[in-house]
Every structure is written in structure tokens, then in C-alpha cells.
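First up is the structure itself, then whatever we jot down about it.
One chain of protein is taken out of this complex; the other chains stay put.
Entry: chain A
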Amino acid sequence: MDLYKELLIDHWKNPRNFKRLKRATSRVKLVNPLCGDKMTLELKVENGEIADVGFSGTGCIISQAAGSLLTEEVRKLKKLDKICKIDEKEYFKILGTNVVPGRKKCALLAYQALKKALEGNGRQNT
């Protein structure tokens, strides 16, 4: 059992920050057409800090658990400059799992959504 570690399954079953924000300053919706994974990631940024973060969507365990794990990390880091420093390597550490190439797209959906949301920082991006 390499891929489906307890951590991942826990975050899939009990996703953290699974919600829509009322006053998001940035909103990104991404779709992975290959498997139909959908992810909406929202940030509420105030004075260079995360005031709130949430995600919603449907799809496979990897994509949805990643949304939960990543938003938890974002909440924990809080400061935008620190969040901007999350790169792919760091991201897979957060997920705590190895992903075969065929599943990388599922795993990266949340990461790409965050990167886009940070670009749009303060604007609405859909």
C-alpha cells in the first residue's frame, strides 16, 4: 500500500476546508478532463495573509485529498510569501505519498489551482 496511505484516505473521507467562501478575493476553478476531476479553490486574502481558504469539487481520492491537505498547509503557513514558496517537490511532501506518472495530473490539480489563485491574488479568476 504505497499510494493510499491512511493520511490520504482520512483527508478524502473527512476533507478539511471543504467549503465555499462568501467573500473570496481569489477563486479558481480547474477541471481535469481526462478523469473528470473538478476543483474550485478559494482564498480570502487580507493584508498579505490568508484570512480564509476553502475548496470544493468532485473526483478521485488523490485529487480531493490533495485539496484538503494543501488548504490545511495554506492555513497553517498563513503568510502569502511563505505560501508562494511551495513548489512541486514541497507539495508532494505535503501529500506524503508517491504518485505514479499516470496519476500525477490528479495529484497536481489542487496545486495548480493554488498557484493560479495566488497569481490572481485579490481578483476573481474563473
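In the analysis below, contacts are C-beta pairs under 8 Å (C-beta built on N, C-alpha and C of every residue); 3 or more make two chains touch, one makes a residue touch a chain; residues count from 1.
Here is the rule we use: contacts and distances are computed from a predicted model.
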item	value
Candidate names "ATP-binding cassette domain-containing protein", "Succinate dehydrogenase", "Cysteine desulfurase" or "Sugar ABC transporter permease"; UniProt protein name, chain not shown	"Cysteine desulfurase"
Residue touching the undisplayed chain, where the options are A:L41, A:I62, A:I86 or A:A117	A:I62
Missing-partner contacts on chain A, residue numbers	1-4, 9, 12, 33-36, 59-62, 100, 103, 106
